[in-house]
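Note that this complex is displayed minus one protein chain, with the remaining chains in position.
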Amino acid sequence: MTSTTTTPASATKAVALAGVTKVYGRGTNAVLALDGVSLDVAPGEFVCLVGASGCGKSTLLNLVAGLDRPSGGRITLAGDASPGLMFQEPALFPWLTVEANVETPLKLRGLPRAQRRERVAELLRTVHLADFGRKRPHELSGGMRQRVALARTLALDTPVLLMDEPFGALDAMTRDILHDELERIWTERKLTVLFVTHNVREAARLADRIVLLSSRPGRIIYSTRVDVPRPRRLDAPEVAAVAAEVTDRLRTEVGRHGQ
Amino acid sequence: MTSTTTTPASATKAVALAGVTKVYGRGTNAVLALDGVSLDVAPGEFVCLVGASGCGKSTLLNLVAGLDRPSGGRITLAGDASPGLMFQEPALFPWLTVEANVETPLKLRGLPRAQRRERVAELLRTVHLADFGRKRPHELSGGMRQRVALARTLALDTPVLLMDEPFGALDAMTRDILHDELERIWTERKLTVLFVTHNVREAARLADRIVLLSSRPGRIIYSTRVDVPRPRRLDAPEVAAVAAEVTDRLRTEVGRHGQ
Amino acid sequence: MASDTLAPATRTDAEISGLDALEIAGREKEASRGARLWAGTWPKLAALALALALWQVVVWTGWKDPWALPGPGPVLADLGRYVTSAALWDGLATTARRAVVGFAAAVAVGLLLGLAVARSRVLRAAIGSMITALQTMPSIAWFPLAILLFQLSEQAIFFVVVLGAAPSIANGVIHGVDYVPPLLLRAGRNLGARGVNLYRYVIAPAALPAIVAGLKQGWAFAWRSLMAGELLVVIAARTSIGAQLTYARDFSDAERLMAIMIVILVVGLLVDAAFGAADRAIRRRWGVLDQGGQ
Amino acid sequence: MASDTLAPATRTDAEISGLDALEIAGREKEASRGARLWAGTWPKLAALALALALWQVVVWTGWKDPWALPGPGPVLADLGRYVTSAALWDGLATTARRAVVGFAAAVAVGLLLGLAVARSRVLRAAIGSMITALQTMPSIAWFPLAILLFQLSEQAIFFVVVLGAAPSIANGVIHGVDYVPPLLLRAGRNLGARGVNLYRYVIAPAALPAIVAGLKQGWAFAWRSLMAGELLVVIAARTSIGAQLTYARDFSDAERLMAIMIVILVVGLLVDAAFGAADRAIRRRWGVLDQGGQ
Partner (left out) sequence: DGGDAGGGSGPVTLRLGYFPNITHAPAVVGVEKGIFAEKLGSDVTLEPKTFNAGPAAIEAVFSGALDATYIGPNPTVNAFSKSHGEAVRVVSGAASGGVALVVKPGITGAPDLRGKKIATPQLGNTQDVAVRYWLKQQGLTTTKEGGGDVTIVPQENAQTVETFASGAIDGAWVPEPFVSRLVNGGGRVLVDERDLWPGGKFVITNLLVSTKFLKAHPDVVRRLVEGQVAANDFVNSRPDESQQAIADAIGKITGKPLDLKLIKQAWPTLEFTNDPIPTSLKAGLDHAVEVGLTDPVDLDGLYDLSYLNEALRAQGKPEVVQP
């Protein structure tokens, strides 16, 4: 079910992709979504993935999460827990309340009820949905659903976190607040994060490293460290400068490919 | 089915909301999503709605589109065509190919096949998905699905267009390109647009007027004209200035409400 | 479409307070509760009245002799006698008990079979298509086997009922599992649900609507198989609805036959109400209630 | 879970060209086509062999007299005779024709009824729960009415078949319509689909999987009702599978009874294959194929 190898020895790499290729479909319909992607993520590193629409970012996260098999290449994870993935869509369970959705991973880990309750309440507070625990997903707005999905993923407590545009449906203010929260949690739990976003400034705000993917086939074409000291502010000039550079690169790339 | 009144006489208002209230649920569970919202949109005007997550933007668009009834107040539309709505989720028909999805509104309008084909091809080119006509929604990336939904909404050819975060899942470059496309179509077709976005700069780039909604209950708390001459650029300083002002307002508002 | 005015509460004061609105919502509900009950009842009454009237008119035309097609009057009179007789209640007690036990067994078999076949490639290839084939086998074909295996006991009846209903239930489960949205499966797996837990936390609840639909179809199969199976043997002179139905026919007792049919319909209505309540509860949770019909 | 190595093609050159990858994908498929056919066939053969072996072993133990439980040998021999006789093919021709016509009528009635009830509040309140109740009515209860209405014609058989299958199909439709995602309904309406068009472009395709499931259940009801209904009218010079089944039982002919059961199972398998193909086509379109089972 998973496409990953665990090598507890290599403590220097939390996630390692070597020549990962992914082909969807067969024959003439085949789409080469990823083509020889090699990427090492160090433990505790925060890596942001940016790239044009349809370039293979979600595909990559799915592969790392072990939900799909690569067509070629090798994915290695340190430790034995599989990474937590926050999908691009909320993917909430429609038959459960917001609380129960967030509680599911805790239940699956076998946490006692009292602890679960406490944890759920805390997580809902983190995403500013404390009053909405009893609602069902269809009663929430788009951004609220996304925040529930965030809470559910955070409930997983895995050392590696994969996030696919987690703040895409949020207004700037809520987003700001959640940036801070995520950074806090990342520091506290010493997480390794692989984060997909279209907002280059968000990437510059959060990342240790920004990786740029090209479209069809998806290849890593650029990678840069963000050396701005933390805490950073989204509208800080250093952050803006990094964003501008990445945007330039992206623009050339998208421009080259046309669409 | 619709909650709108048509008054062909009043050519000065394409859309008019008067004291519109919307309550979801009943009794103690009731949520007041919109509270006395009054808003007039002139024909050909491009209005952007911004507001915190869960403040009632999608609710408002649904009401204007006639897909829901207001709990109170009155919504008036000029002309007799109901507005086209691009939902916050792609809402594509999973049983149809991309082409067939875009073709549906044309079929429903009774366009002959040859014209439909031409139109679909043109629309798919507009959203840069010309090669993906034969795919099915589940074979697309998140951003691609959103673009198909955009093409499908544009195929509607209605004078009033309601758009709920249409570019939320797109990278900055694709978004830039589609801003230009949308502006072009808006000018050509003399559309009236009500546009929800979380990206204040996007609002400043596109809008004639920006309207700010408060959260729970949703009320209009601020409204400003954007007098920057077109064509505008997203990174133009005038656009940035408008965005900064709106952001300030938004920040105060969200800060005041806590979440 | 866009030309009708629908301002539910034409309020002049556009600024209404949140509390106000909540109260209005509450009051609206209060007012409509009685109306809604009535809205659910009058069509039933109207349908019943219409059916009875039509029936009576046909009888009045003298189209058929009264012993072939009795009118509502005599049938309802016989129904009255029937309802006040011990025969109905004894028969119903026996039949209902058998139906419940047999259906429970069929549910157990059907659910297990369905889940196993739905998720195992080999099992599906081996016996997947056999399920529908079994479903089409008429009950009487199983009678000899039932007697062989269980002699003339109630188990023989249960055997026929289970063979009748389990395939239907299994098919419901398979359908439900097949259409679980892949995204939710992935989400479940990523949240740590594997094996049994994936069933428990994702597949089963996601497939629940289809499973309930399958159970409903299965109930119909179970009941029909039971009506046939109760003819297999009358154990210890115990009367049953199935036996009464057939004997009413054997004795050309059209009035009693129709009275029994009415009883069967009423039982069916009660069971449907239970399934309907379950289904509405699910739909309310999922947020797909109140789209068109109720 | 995270400790197994699954690098499908352990390639040392990490940089593989797009064309390469496509070719690999193509070749993989070529290689597995035969394997996939075999993967779909061997479980069936194994299940068949297992069933036959078990049956033979039970017979060998001498558990029951051969006239009560004949072994596979005599039954297959009789099946051979049966298959080469005109009786089977004449009967099958008659029954198959009736099944097709009756089922078609049931589909028409069931679809219309289902759509009407699913989308009309009043109709649903009036007769919605009646559908399940009707479904539970055993075929024999309808025989008198069938004869009253249609005398001893084939229509009487169709009447019983339609009454047996249509409620099941209608329930499938209602279930499907009830669970159409509200978002798609709204999208459809906004795209200009109203009334019939909303059905045609949104509701029907969205409910299609559930409708197909309902049709499958309906087929089983139709076939079973037909087997019973064919006893109603033994029409001049026309034998039928239902009549033959009952005659085999009347003559205590266990071998022929089992031969006919095998024929019924084979017909069921063929019909299931058709439904299975339809369902897989839908699932492929919707992108929910290949989640677990096939």
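In order of appearance the chains are A, B, C and D, and numbering begins at 1 in each one.
Simple rule for what comes next: contacts are C-beta pairs under 8 Å (C-beta built on N, C-alpha and C of every residue); 3 or more make two chains touch, one makes a residue touch a chain.
What you see is a predicted model; the values in this text were computed from it and never measured.
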item: Displayed partners of the chain not shown (whole complex); value: C, D
item: Touching the absent chain when the full complex is considered, from D:Leu88, D:Ala206, D:Leu232 or D:Met258; value: D:Leu232
item: Residue among D:Leu184, D:Ala254, D:Val271 or D:Val288 that touches the chain left out of view; value: D:Ala254
item: Contact residue for the chain not shown (choose from D:Pro43, D:Pro144, D:Pro167 or D:Gly218); value: D:Pro144
item: Contact footprint on subunit D, counting only the chain that is left out; value: 64-65, 67-69, 143-144, 147-148, 151-152, 231-239, 247, 249-254
item: Hidden partner chain, residues of subunit C it touches; value: 64-65, 67-68, 82, 85, 87-88, 90-91, 143-144, 147-148, 151-152, 231-235, 237, 239, 243-244, 246-253, 256
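Keep this in mind: only the chains that are shown with their structure count from here on.
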item: Centroid distance [mean C-alpha coordinates] between subunit D and subunit A, Å; value: 44
item: Subunit D: positions in contact with at least two other chains; value: 1, 182, 194, 286-287
item: Residues of subunit A whose C-beta touches two or more other chains; value: 1, 25, 82, 89, 138-139
item: List of subunit C residues in touch with subunit A within their complex; value: 183-184, 186-194, 197, 201-202, 205-206, 208, 282, 285-287
item: Partner subunit D, residues of subunit B touching it in the complex; value: 1, 62, 65, 67, 82, 84-85, 87, 89, 91, 93-96, 104-105, 107-109, 136-139, 152, 156
item: Subunit D residues within the subunit C interface of the complex; value: 1, 39-44, 46-47, 64, 68-69, 117-141, 143-144, 148, 167-168, 171-172, 174-175, 177-182, 185, 194, 209-210, 213, 216-217, 219-221, 223-224, 227-228, 242, 245-246, 249, 254, 257, 260-261, 264-269, 271-273, 275-276, 279, 283, 286-288, 291-294
